[in-house]
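For this view, one protein chain was removed and the others were kept in their places.
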Amino acid sequence: MAAVAESGMSGTFLLGELAERIGAEVQGDPGLRIDGLATLGDAGPAQLSFLTNPKYRKAAEASRAGALLVGQGSGLSGRNLIVASEPYPALAELLELFHPTVAPAPGISPDARLGDDVDLGRDVHVGAFAVIGERTRLGDGVIVGAGAVVGRDCELGDQTELKPRVVLYPGTRVGQRCLIHSGVVLGADGYGFATSGGEHRKVPQVGRVVLEDDVEIGANTTVDRAMLGETRIGRGSKIDNLVMIAHGVHLGPSALLAGQAGIAGSTRVGARATLAGQSGLAGHLELGDGVIVAAKAAVFADLPDGSFVSGIPAMDHRRWKRAQAVAARLPELRKDVRELRAKLAELEKRLGAED
Amino acid sequence: MAAVAESGMSGTFLLGELAERIGAEVQGDPGLRIDGLATLGDAGPAQLSFLTNPKYRKAAEASRAGALLVGQGSGLSGRNLIVASEPYPALAELLELFHPTVAPAPGISPDARLGDDVDLGRDVHVGAFAVIGERTRLGDGVIVGAGAVVGRDCELGDQTELKPRVVLYPGTRVGQRCLIHSGVVLGADGYGFATSGGEHRKVPQVGRVVLEDDVEIGANTTVDRAMLGETRIGRGSKIDNLVMIAHGVHLGPSALLAGQAGIAGSTRVGARATLAGQSGLAGHLELGDGVIVAAKAAVFADLPDGSFVSGIPAMDHRRWKRAQAVAARLPELRKDVRELRAKLAELEKRLGAED
Partner (left out) sequence: MAAVAESGMSGTFLLGELAERIGAEVQGDPGLRIDGLATLGDAGPAQLSFLTNPKYRKAAEASRAGALLVGQGSGLSGRNLIVASEPYPALAELLELFHPTVAPAPGISPDARLGDDVDLGRDVHVGAFAVIGERTRLGDGVIVGAGAVVGRDCELGDQTELKPRVVLYPGTRVGQRCLIHSGVVLGADGYGFATSGGEHRKVPQVGRVVLEDDVEIGANTTVDRAMLGETRIGRGSKIDNLVMIAHGVHLGPSALLAGQAGIAGSTRVGARATLAGQSGLAGHLELGDGVIVAAKAAVFADLPDGSFVSGIPAMDHRRWKRAQAVAARLPELRKDVRELRAKLAELEKRLGAED
């Protein structure tokens, strides 16, 4: 089945041309005509598929694809192959080639409402029923999808796109080339309440959210404004759907946050962090660079550079793996202990009798 | 307190009539007039309540309800009862009877915006400020709520309803009789990035989302489009709120996914799966039919048909229960081991001395 939707479809290429474009090599027939990319299961003889995860080796062997994009040493034989040193980035490049992005035409919908002193760059698109608050600045090529609400005093950098129904609270700053998916809320109040006498008094949240350049944020994710100062998402960070980033968090550049992960207030995370799905960081922590937090893990303490942690509470991943292996066999361990106790008691009894 | 809202309220019935409609039996007075359904705590003498969960047995005994819908062998006596072989589906039927759905009148709001070549079936309703993209097809009786945004090239099957503020990205296909709640985002980009030299390059997501017939999706849930091919939700699946379904997931028919569950990319799940609240499945897995994943569990490995798993990482549920029973008493187990060691050392010492 042909791919669709967010992008158009363009032309046909020879396998050799494709390999050349991505700086890879062909094994097999460089003259094979390729009219598209498809999954291993869907691809036919005129389509290129790919093997970037060894789990799908058998599916690759069984695939009807005319050719396969693979890494070095794939071991596949008798197939037309494009062999790339880094097949996954190469796949990204080929997807762009076959499915070039189709941006909506520049223009402000007559059904959009712009406040006073909105500053529009060149080639801005604002969709129907979008609302832009006063004094907000949209850079060149910005796209604001239908029904999005951008508060006053916001800034959106060049080429940034808000998909339909994104909300930016006032004062939010988004860098260049960011992509914010539908349902995302940036800049809602941080969760701050001062409890006194059993009553919770709201602590005003008067800071802002800042997204640096090249950030992508997945559908229905929320990033709260800081109480004071900033909640900041570092350059090139990629955040999945339904992630929660609390007030005052500072996320270093190039972070990867998978679906339903969460970071509590004021925690600071270094560069190139990876938070796997449904993981969480407690508040007021300091995490170093290159930290990896496994799926479902909960981090309650600071972590040095390069940590790889798992579990609740999170611990070193290898230690966790070993501990879990024992944990699954705890009933047996207890049984062993009981047997030892019985044997020892018997021994003591015997020795007591011997005394 | 009377129920309201999504449905109207119609008439009064005799207890015997109600029993007959659902193929159940009356114990007590079939001539009792019933003017509505209510919870055990709220119901009065002219209302029917229900006992479908034994936990509420005492509340049922204390209820002022004029009559109770129960299963066989409820053991309740001295009450007017409707005894059904399957009381929960029977309750569904009675709720429909007392609260028939009130659909909005067909018609396209003058405040909606439809793109070129939108194909409208009969009796379609499109609410205010909804946006429908070009070439999208809405089947007969489709309802698009206020402020919903449906991208271009989408298809909505007959009688499907989008509640207010749903977003469908371009190319999404929704079957017949589906119900999609507010805030749902279908077809946002899957989370795919190729990391090279510490930078994350977006891998274009050019597949689609397909919902088969009779699917219900809860508020603010997200289902991402596939990189290539489809993310597919099987017929009759019911998905709760704030669930995350990643790109390329295939969910078999009749799945039940409770709140805040998540499924990572490319995982395939067989028929009739149950994922309890806040559970998660890692990516690239194969789960068989009839799998049950307990609340909070995290599945990191393939599962055969009929598996029932719990824990992080998930293991057989009974094994997990036994292991958890020991885990809660680990300090005692360690104490036992230390005592054994001390006793053994003493014994060795004594025997050493004896030698």
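Going by the order they are written in, the chains are A and B; count residues from 1 in each one.
Note that in this section a contact is a pair of C-beta atoms (placed from the backbone, for glycine too) under 8 Å apart; a residue touches a chain by one contact, two chains touch by 3 or more.
Here the structure is a predicted model, which means the values were calculated and not measured.
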Option from B:R57, B:K238 or B:R322 whose C-beta touches the chain left out: B:K238
Of A:A46, A:A59 or A:V131, the residue in touch with the unshown chain: A:V131
Where the unshown chain meets chain A, residue by residue: 113, 129, 131, 147, 149, 151, 153, 165, 167, 169-172, 183, 185, 187-189, 191-196, 198-208, 220, 222, 224-230, 242, 244, 246, 248, 260, 262, 264, 278, 280, 282, 284, 298, 300, 312-313, 315, 319, 322-323, 325-327, 330, 333, 336-337, 340, 343-344, 347, 350-351
Chain B residues that touch the omitted chain in the full complex: 1, 3-7, 37-39, 41-42, 53, 55, 86, 88-89, 91-92, 95-96, 98-99, 101, 111, 127-129, 145-147, 163-165, 179, 181-183, 216, 218-220, 236, 238, 240-242, 254, 256, 258-260, 272, 277-278, 295-296, 311-312, 324, 327-331, 333-334, 337, 340-341, 344, 347-348, 351
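Criterion: only the chains that are shown with their structure count from here on.
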Euclidean distance of C-alpha centroids - chain A vs chain B, Å: 25
